[in-house]
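What follows is one structure encoded as structure tokens, with my remarks underneath.
Rather than the whole complex, this shows some of its chains in their spots.
Per-chain numbering from 1; labels A, B and C assigned in written order.
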């Protein structure tokens, strides 16, 4: 299966590589949401957003500018 | 037992390999559910869904398109 | 003690090896229960059930067919 997998599929974090300098939506454990431009990430899913804002009910509730989010808080990341 | 196991049984993550490009249902800790087409996964169960939607009471509540879900949130994955 | 242990006792996961292709009851953290036929498992207790159903108060509440359960959610596994 591994050989087949390597040929036919990408790795999950490749989605982050493709999203650099683009806007992403981040959902954290507990429900917090952030939107911002992905600046960097590592294999723990630690990531830095630029022009970041925290959202409540989809509306901006706090402008953070640059923010480093610790990866273990993340539920999902979705490119927008 | 190991020899017997290797002969007679598959490994749990083989189910993900067989589900690539097919629709899966994902249940997360806390109860969140997602449905989408499995695009990639790794050994931590980090995975990417395409055409993903978040579900509430089995109905689509949010269309996410592409979403990277962090594996440590996952309770179960079921091919549909 | 180790020598004595190796001679006289089995390892806990041997119970899973003996339960392959048999029905098991799975209890998860938070109280969720599943019943199904054990198809595969690994050392993290990730496991795949066939003919799986989720239970509420001992009754089937949802038929899942094939399901991969992430091992870190598991409280106990009992062969039936």
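Just so we're on the same page, a contact is a pair of C-beta atoms (placed from the backbone, for glycine too) under 8 Å apart; a residue touches a chain by one contact, two chains touch by 3 or more.
Source: prediction; values computed, not measured.
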Total identical subunits in the assembly as filed, 3 in place: 7
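Note that in this section only the chains that are shown with their structure count from here on.
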Where subunit A and subunit C are represented by their mean Cα positions, the distance between them in whole Å: 33
Distance between chain centroids, defined by C-alpha means - subunit B, subunit C (Å): 18
Subunit B partner contacts - residues on subunit C that touch it in the complex: 14, 17, 20, 28, 30, 32, 39-42, 46-48, 52, 64-70, 72-73
Touching residues on subunit B, where the partner in the complex is subunit C: 1, 4-5, 8-16, 25, 29, 45, 71-72, 74-79
